[in-house]
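Working notes, beginning with the structure itself.
A single protein chain has been omitted from the complex, and every remaining protein chain is retained in its original position.
Chain lettering (A, B and C) follows the sequence in which the chains are written, and residue indices restart at 1 in each chain.
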């Protein structure tokens, strides 16, 4: 991706010399997620174009120099099926990393496919090979977890693990998820697996809502067919007039934020995770929706190493119960990458995949 | 107070027959707080006028029928100097009281001087005697705690105890308190006593800010003299460019809510406690101030029995270090009660007191 | 139960006059749980014998005087299938109820079938009718939840809801449950539904472990067949050498407590819920198992109204996925009640049920 607003080009790079502790991944699948559309539209600041997009990717270790271990200290070998955590160079020393316990706000952190320039090397998954520099956290895919399942979850699953941690569900809670994209669907699935009493997904289009039900939603509401007042009435009806215990915003809309404040019950929790970019201002009545409601609103930014590792655990346990592989609806080769971006931008599929070895 | 917008009248009531477990308080001091001004201006809904205002009060037990005990099971006797928790009839059985752990949202709860009608009896402190019905939580004032100290803290202190609980301070935190009224001043004092590294109070007029410094503020900013951009710059300067760890909203202004979102650091906490009434909408950018900031916003409504009991502990320990008695700047007799309300409404004093036995 | 160590007798009582807000339950099923065996063996102090045992019970409302509502304020009527919370008269005013937020330690609280004397009335479920005094928390059984499911869960389910709250599971956690009784089995089921990665149950006999697998356990270990060292090795093997994230003690054995300390990982959590009575001292090395391990040990006593209400939500959602009805293996009439106690004492069944209208 040479710059925003221009077509993505195929370029050749020299294979890197590996330093000790470095590795080379042969990419099996990478993803085209909403962030890549934002990158293409130039909505993120400070991006060092040209970049190789594709922050979350999976594949096979093609080359390893020296000793490489996973988070539990087990050795990794060439040929292993692995995934890696795209966020790297988190410093571990700054206030954000330490006293504040918000490593996702570390100023030194870099992200594959987003903040790493193509000039620095193969730091993105829309490439046949990805350079895993020393210190990148790598995990072996558990038996039974396919590349398709991992990448179907992808960055949305990692964010959803973080969301669920912030949501602190209690058994029997009614959870409303706003948004039926990759984040919303994984959040709905994990809310279901975390003991929610009922999971309601509010979004569009209908095809995604149908998939959300397969992922674990009990009730879905199509925002194209149901006006806001009716949605509120429905949630109140489902909760004995009380409102949702937990609302999860994964919609990225200023109106959704306003609506979520009304859907939550007194003393409930509202996790804001979909405002990855600036989509404008919301109008909020602090008396009615925050103070009197005794509401907790919790912003949720990015994900940490621990969320990546938890996501692997979740896939190990639930890969056959939750159809993550259905989220990645279509796969594209590098030759069709601009089509993939267009389709992702049109929201026709929840997520497009990239197989850089395919000529499809 | 026969109705909103009309003068308060002095009326005589028949002394109640005490049921077993009931008591009669001889009022020493009650308060005129912002809530009473709201009641006078008709800004609260569902108030059963006529009412006897004065929700927080203190005095001496004049009559006790049967056995009366405090929260620790110790007997209370006629002549004891006591305070009582104005919130009563919290049911302990509904979802709010139990599964949700938000008893301040219990639909059955009633509040002396606010939701109790004068037709029901002496349920307010702007009276020479107050009826303490069975079940009202009563605490003996510790030795050394004067009526003036207790009532100077008053409902603001109880709210501040709740705020500090919600704020979950860590040693060394920079705390910004918005508002220099009774709530803000007690919040500043308690933040200081809870291990804050620096406490900043933003408010007006200067006389209150001077008192806030006596209460424990390290830095004060006069909103009449310092424009918002300068206030933000000052907070950033005090925190190495990072922002406040905790912001406490005790100002009751839509603009204050917007400003507080900017003052908090990434991963910080913002407690909203001043929007007791509807003062209009705020404009919020969920991306910039909540999601990307990974911010926690916590509404804080009313106070619980536990906060009342903690407030008594706090007074026992700190009554000689924190000048709560200075918050209640002027005392009025019942004959001057309309003057007291006018002065409170003008914000000329942080809090006016009522001594119903005084003819001053 | 006239006294400890003597046979239970069948006695007739006069049907109570209902006060406003009171009700009479026609008992469908009550339970014989470990607590009843303790009562029979005289292991609990302060019990006002004679008592009518049966603390957790369910049935149909036979008579209601005045208005009766559930926790959400919905009216209850004669003929409704209901359950009630056996803990009543929790005061809501003492330190335990308020500032300490530990209502299960309220000194005023009373429990049906345990701390209520038969001299006071029909306060126990081993009776054809149970008196529900005003203030007792009553919930309608949701559609599809049978009496058998509710009572199969019974007091063990309520305790398990409390345990899971204390355990604060994170997605993917390995949870070890010590004990395969009614509490342990419900805890295993709820850990599974709360997102555990793997649930291990350690107990005996094999029949209970088989049922534990039906309830949701992934791995079971029979303590009669597997020595402690092997159990530890197995848990380490299941967790990459790290130990369990969460251990739940529901065994009531001094050795189990010692073993659980070794099974938990560094920084893990250990919930102690099975030591309802004194079974002797344990030997603990505070350096090795608490300090260096940075372990959290959390005692868990009784259950609160909120846990009862959550249990009803859990049954509503999961009654067809978790076979609680299989825990209550055998049902006895009042004529066979001493047999029921003997069988419960022998631990031949996880739980015996009482149908006071049956002549079986």
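As a working rule, a contact is a pair of C-beta atoms (placed from the backbone, for glycine too) under 8 Å apart; a residue touches a chain by one contact, two chains touch by 3 or more.
These figures come from a predicted structure and were not determined experimentally.
**Student:** Sort through C:279, C:329 or C:345 and give me the one touching the missing partner chain.
**Tutor:** Spelled out, the listed residue whose C-beta touches the missing chain is C:279.
**Student:** Can you work out which residue in B:107, B:240, B:280 or B:335 touches the chain that's missing from view?
**Tutor:** B:240
**Student:** Which of A:107, A:144, A:241 or A:335 touches the chain that is not shown?
**Tutor:** Going through A:107, A:144, A:241 or A:335 one by one, A:107 is the residue touching the chain not shown.
**Student:** I'm checking contacts with the chain that's been left out. Which of C:96, C:122 or C:315 qualifies?
**Tutor:** C:96
**Student:** Which chain A residues touch the hidden chain?
**Tutor:** Considering the whole complex, chain A reaches the absent chain at 71-73, 90, 92-95, 97-101, 107, 135, 137, 304-306, 309-310.
**Student:** Tell me, which residues in chain C touch the chain that this view leaves out?
**Tutor:** Those residues of chain C that touch the unshown chain are 95-96, 99-102, 104-105, 170, 242, 245, 249, 254, 257, 265-267, 272-288, 290-301.
**Student:** Residue by residue, what part of chain B touches the chain that was omitted?
**Tutor:** Residues 72, 74, 161, 164-165, 170-172, 190, 193-195, 197-198, 240-242, 310, 313-314, 316-317 of chain B touch the chain that is not shown.
As a working rule, only the chains that are shown with their structure count from here on.
**Student:** At what distance in angstrom does the C-alpha mean of chain B lie from that of chain A?
**Tutor:** Centre-to-centre distance between chain A and chain B: 43 Å.
**Student:** Roughly how far is chain A from chain C, centre to centre by C-alpha average, rounded to an integer in Å?
**Tutor:** 40
**Student:** Can you list every residue of chain A that touches 2 or more other chains, as numbers and ranges?
**Tutor:** If we look for residues of chain A contacting two or more partner chains, we find 170, 242.
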